[in-house]
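I am attaching a structure below and will ask some questions about it afterwards.
After this line comes chain A, so read on.
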Amino acid sequence: MTDAATLFGLCAAVLVGLGLYGFIVNPQPLRKIIAFNVIGNGVFVLFGAVAHRGGALGWGGDPVPQALLITGLVVAFCASALAVTLLLRLAEEAESVTLAPDVPAPAEPATDARDA
Partner candidate 1 sequence: MIETLNAGLALLILALAVWTIVARDTFAAVVGFVAYGMLLTLVWVQLHGVDVALIEGAIGGGLTGAMLVRAAARLRRTEAAARAEHPAVLTRMAAVLVAGSASAALAVAVLTLPDPAPTLAPETATNLAATGMGNPLTGVLLAFRAMDTLLEAIVVLFALIGVWSLAPDRVWGGRPGPRHHADPDGILAYLARVLPPIGLVVGVYIFWIGADLPGGKFQGASIIAAMWLLAVMAGLSDAPPVSRTWLRLALIGGPVVFIAIGTAGISAAGAFLAYPDGLAKPLIKAIEWALMPSLALTLALLLAGVPERPAR
Partner candidate 2 sequence: MSLVDLFTVAAVSAGAFFFLAGSVGLLRFPDALTRLHALTKADNLGLGLVVLGLLPRVDGVLGGLKLVAIWLLALLASAAVSQLIARVARRTGPRA
């Protein structure tokens, strides 16, 4: 039992390192997001390994860290979704910047209806 925790714990340690390396070295923002996710997965798996070691009373793991993992995974997904959306919007805007580097992007028409 403890073997799985140690094995995947070590695997998680390597994942964090790999992600960190990719996060620093890869120039593309999307690759940085993916690398950051790899770091996150490493942290989560490490946490899961610790939870697994705390298993008692017929439960395979300590339920408190496992429950926090569920919250963590959902929040990590939301952060990634926000980051990816931000990046896609940036690519939309930056495209016009690349095509005409000297001309500022046209301002949005001020007459647009805004609803709250």
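In this section, contacts are C-beta pairs under 8 Å (C-beta built on N, C-alpha and C of every residue); 3 or more make two chains touch, one makes a residue touch a chain; residues count from 1.
The candidates came about this way: all candidates are chains of the complex that A comes from, given by their letters.
This structure is a prediction, so every number in the text was calculated from the model and none was measured.
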item	value
Touching chain, any copy counted, for chain A within the complex - options 1 or 2	1
Chain A to candidate 1 touching residues, read off their complex	3-22, 24-28, 30-31, 34-35, 37-38, 41-42, 45-46, 48-57, 59-64, 66-71, 73-75, 77-82, 84-89, 91, 94-95, 98, 108-109, 112-115
